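Below you'll find the structure, written out as structure tokens, and then a few comments.
This part shows chain A:
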Amino acid sequence: MSTTPHLDREILTTLKDVMESDFMLLIETFVTDSRERIRNLHELVPQGDAEVIRRAAHSFKGSSSNIGASRLAELCSQIEVQALTGNLDIIPELLAEAEVEFTRVTTLLQEFIAVG
Partner candidate 1 sequence: MSESRSLTILVADDTDSDRLILETIVRKEGHRVISAKDGLEAVAAYEQERPDIVLLDALMPGLDGFGAARRIKELAGESLVPIIFLTSLTDTDSLVKCLDAGGDDFLSKPYNRVILQAKIKSFNRMREMHATMLAQRDQIARHNEQFLQEQAVAKQVFDNVAHSGCLDASNVRYYLSSLAIFNGDVMVAAMRPSGSMMVLLGDFTGHGLPAAIGAMPLAATFYGMVHKGFSMTDILREINGKLKTILPLGFFCCATMIDMNFEKRRMKVWNGGLPDCFIYRKDDLSIVPVRSTHLPLGVLPNKSFKDDCEHYELAVGDRFFMWSDGIHEARDSTGEMFGEERLRAVFERNRQPEKAFDEILGSVQEFIGGGEKNDDLSLLEIVMDEPHKVDSVARETIFRRYSSLAEWDMCFEIKPTSFHAFDPLPLLLNVLMEVPGLRNYSGTLYTIMAELYSNALEHGVLKLDSAMKDTPEGFTRYYQEREARLREVSAGYIRIHLQHSTSPGGGRLTIRVEDSGEGFDKSNCSAEGLSNSQYSGRGLALVDKLCDSVRYLGKGNEVEAVFSWVNDD
Partner candidate 2 sequence: MAITSTVSADGNQVTIYIQGRFDFSSHQEFRAAYEKLPKTPTHFRVDLQGTSYLDSSALGMLLLLRDYAGGDKANIELVNCSADVKKILTISNFEQLFTIY
């Protein structure tokens, strides 16, 4: 099991300072956006176009890392690598893991906001 943290508190704290009042909006945007990305990946995986899957995972990796969701970014990266090597069979499993991680991250983000 990975030791990468679910949330990188340092990144998140910096973001909060930078975004100020827009921080809430950012988190909401990320959550909405990510939900859409997971839904999209669920659709793409059965179609079997490795390159399209890879791109989608790549973008998801970028936005996750920006928000400090390090383990989610790592899972996206694994999907990207498997897609690149054409190893599509293992992807549904990784996607399910990513979905669980995303739920976890969502909860943690809400906690982070609540704590202030």
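A quick word on the picks: all candidates are chains of the complex that A comes from, given by their letters.
Convention: a residue touches a chain if its C-beta (ideal position, glycine included) is under 8 Å from a C-beta of that chain, and two chains touch if they have at least 3 such contacts; residues count from 1.
As the structure is a prediction and not an experimental result, all values here were calculated from the model.
Novice: Please find, within this complex, the candidate from 1 or 2 that touches chain A.
Specialist: 1
Novice: Across the complex, what residues on chain A touch candidate 1?
Specialist: 8, 11, 14-15, 18-19, 22, 25-26, 29-30, 33, 55, 58-59, 61-63, 65-68
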